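With one protein chain held back, the other chains of the complex are shown just where they sit.
Order of writing sets the chain letters: A and B. Residues in each chain are counted from 1.
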Amino acid sequence: MNTLLFLVLFPLVPAFLLLIFPFQQFRAWVTRLSVATIIAGSVYAAYQFFFTSATFYSLPAHYIDKGMFVIEALIALFIVYAGIRYKKYLASILAILSFGAMAYFEFTLAHNVHIEQNVFIDRLSVIMTLIIGIIGGLICVYAIGYMKDFHHHHKEMKDKRRFFFFVLFVFLSAMFGIVFSNNIIWLFFFWEITTLASFLLIGYTKTPEAINNSFRAIIMNLLGGLAFALAIVYLAKTGGPLELDKIIAGKGAIAMIPVALLCFAGITKSAQMPFSSWLLGAMVAPTPTSALLHSSTMVKAGVYIVIRLAPVLQNTQVGNMVALVGGITFVSAAFIAVSQSNAKKLLAYSTVSNLGLIIACAGIGSEATVWAGVFLIIFHAIAKSLLFLCVGTIEHKLGSRDIENMDSLIVTMPGLTMMVIIGICGMFIAPFGMLISKWAALKAFITIPSYMSPLMILFIAYGSAVTVFFWTKWMGKITAANRPAEKTHPLQKSISGDEWISELIHALFTVAICFIFPLVSAFLVEPYISEVYGSAAGIGKSNYIIMVIMVALVILLPLIDFFFQRTLKTKQGAAYMAGRNESPNRVFDASLGMKRELSLKNYYLENIFGEKLHMRIGVITATIVILVMIGVSFI
Amino acid sequence: MKPLYIGLIYVAAAPLLGGLLAGFDRILTARMQRRVGPPILQPFYDLFKLLQKRTIVVNRLQNPYIFCHLVFMIATGFLFFEGSDILLIIFVLSLSAVFFILAAYASNSPYSFIGAERELILIMTYEPMVILSLVGIYMVTGSFNFYEIIGSGKVLIKYLPGVFAGFVYILTMKLRKSPFDLSYSHHVHQELVKGITSDFSGRTLAMIEMAHWYENIFLLGFIYIFVSFNPWIGAAIVAAIYIFEILIDNVFARVKWQYAFRMGWIVAFFLGFSNIVVLYIMGR
Partner (left out) sequence: MHYDGSSCNGCDIEVLACLTPMYDVERFGVINTGNPKHADILLITGSVNEQNVDIVKNLYDQMADPKVVVAVGICACSGGIFAECYNVKGGVDKVIPVDVYVQGCAARPESIIDGVVKALGVIEEKKRTMNEVKVG
């Protein structure tokens, strides 16, 4: 248990250190060392609990409970104040309501509640710990170099980096708290801290747009928090269990209302429709925020709780509605992503889409879908975080986030482009991770007995068709080598070491996890599923072998052939431009003897896949489904 | 015979069969147009000629990509006839297609660029129907393995008429025939010069041609699954479908991509998805 406590409490140390001292070198070294420690701690925790089933611990709860309540009061006060100051009264109202519910619980019901086992760790927690520790930590290292560049570019912004890193580490601490809490009151406490962290980080630059978007985020997340609090009150009032493991084991016996409310909280936190707009708005924040909170970690807390509840959701109408919300989000967000040329928005919509798929898997709740869902979490966290980090670096070096400006990136920054390619491949290509999960999810959806089966299949069929489109488009743009190769790469050389190391390790992980995922499945995911469901799931040995061979081939073949090419003498020719080429490609003889440079832009299909249209469709259908979900839970 | 051997036979024989099929295609097209047409071995002559040309390359990455395209296309067919999970195989096929598109992007002439975009739209158009067909097959036979499906004794076309019709609809796209040969026509038809293959020549073009032959044999094998209840009738139906596709190719003109995209998705929904729903209701 000491490892668990260490992981939750240790990040507070660098948090306060970095809050107090402003020196850049100090900041860099404290971050690097703390992250190394956190990673070591996560790996050690994984190693400790690798082979064991769920382990529970009790902590003397009385003082911790009171302390949490006090901190929650302070947070509520702060939000009320911020809401009034910026005239976003809805935020203040929601904060008061949410805190009011907890206060009601604390003062009237809490003395009836005695929870023995507050802390636990099982294999799903181990997976989440590794993700939070390694990926989250690496993002903090990346932030060192990135924030230095950020303030260098934006001299007009106040340099509040002390505060930024403070919030980052507090956030890591809270995430560890979420995955180790068995007591859902404690879970709620850490949940609210992540909401607050998100609010503070999105509003970092304090521009009007940032402030608006941070309030949008906090209002939607507070709505989810309110649902969470109401679930706690309901459970306490009806004598239901307040421990996560008992809730999950109470399948069939437990009322669905608190489960529906908890799922609602998960839906808001993971930016499902109709609450997706906060994640999109969060893209104004500096890239480490986008990577950490909004792709690999905080939103994973939302899907984490729904996946935890998956056994309870199986074969229930509430579960079906949750899966429907996930499916609608998956398809709508994928459609919108086709029409986006802003790289961060594209990544955001892709994130929302993949989270939708995870929620759909969790809502259906069978062994096979949960297997797929957990793997989606793992693969998505790594690959998406890699992509966000790379896009952040590209934005600083090129001065633009637009994919259309990333033409021929492989010539100017080959190393970085390779990593973007690895990230993109990790998102949609067989045999890389996301595809394995999508494949497993499709197989799982075919076998579910309810009416959800055809619907889910429809969603996956259409949703995954469009993902090929927008990822390949981007990959093509950056790998096209229009300009002659350069000997030195000055732009690339100016990338800071921290950013490089972080991105490189991410890329290595993306590739490595595709090789070792059979082991992860055998040792972590399948045992977890057996534990929770009593039976196992998996995808068959022969398929594992095929996939691993394919990963090897996909990496080796192009490399081998590329080097083989150098020995062959092929004639280098010009591209066909109806005979009017001038210099090596691109420039051609236009009319009146002028020389024009060719520019090619991708298809974005805005009239078919426009953002407005699909957001509206998604929001309306998802709202209806959520209302049905809440209604059905009363039955 | 062990499935592995059949897979290996596929790897060896598919180019020959595919070439003969292509030759037959050209002769039939010519006869439909009241011409004489080339000799039936013409595709092989073309292939050898291409291999003997001195390739012009616009970008050094083109050949590695096309080589991977060919390898993964062979892998798709091999795994299919060897009896692996068809769902996985379809994804390998899409991997192969992605390599092809990346090769076209790499050369970056306007024609190959637009060809690549149109190929992407084509992939987006036929993907739902392909996935729905696989789902349909699974719902009827309970397996994704080629031999198990054939051996299950079920007459798939009786249960999956909508899926079959939908698949034949998008087969036109996959075989690169009019009216849906948006990105490159396997015939002589020009399409914004030569569409996605505009900047390939010599050996690279030969590899693309071979990959196309492998793909054709694989697709015919896939159609065979639907009518495998009797080998002779099945083979006859497959041949009839292919001739039907050639007929469609010669009758229709190429459509705009918007039309192809809309129709592909609508067909997938009304023919494919409704078949799945009916199967689901019947199966309860």
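The rule is short, and it goes like this: contacts are C-beta pairs under 8 Å (C-beta built on N, C-alpha and C of every residue); 3 or more make two chains touch, one makes a residue touch a chain.
Nothing here was measured: the structure is a model prediction, and the numbers come from that model.
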Residue of B:110, B:202, B:234 or B:272 in touch with the missing chain, whole complex considered: B:202
Options B:37, B:161 or B:221, residue touching the unrepresented chain: B:37
Chain A residues that touch the omitted chain in the full complex: 571, 573-574, 576, 578-581, 589
Touching residues on chain B - with respect to the absent chain: 26, 30, 33-39, 42, 45-46, 49, 52-56, 111, 188, 190, 193-194, 197-202, 205
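Here is the rule we go by: only the chains that are shown with their structure count from here on.
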Interchain centroid distance [CA atoms averaged], chain A/chain B, Å: 36
Residues of chain A that touch chain B when the two form their complex: 429-431, 435, 439, 442-443, 446, 451, 453-454, 457-458, 460-462, 464-466, 468-469, 472-473, 475-477, 479-482, 540, 542-543, 546-547, 550, 553-554, 557-559, 561-562, 565-566, 570-577, 585-586, 598, 600, 602-603, 608
Residues of chain B touching chain A in the complex: 54-61, 63-65, 67-68, 71-72, 75, 79, 84-85, 87-88, 91-92, 94-95, 98, 101-102, 104-113, 116-117, 120-121, 123-125, 127-128, 131-132, 135, 138-139, 193, 198-199, 201, 261, 265, 268-269, 273, 276-277, 280
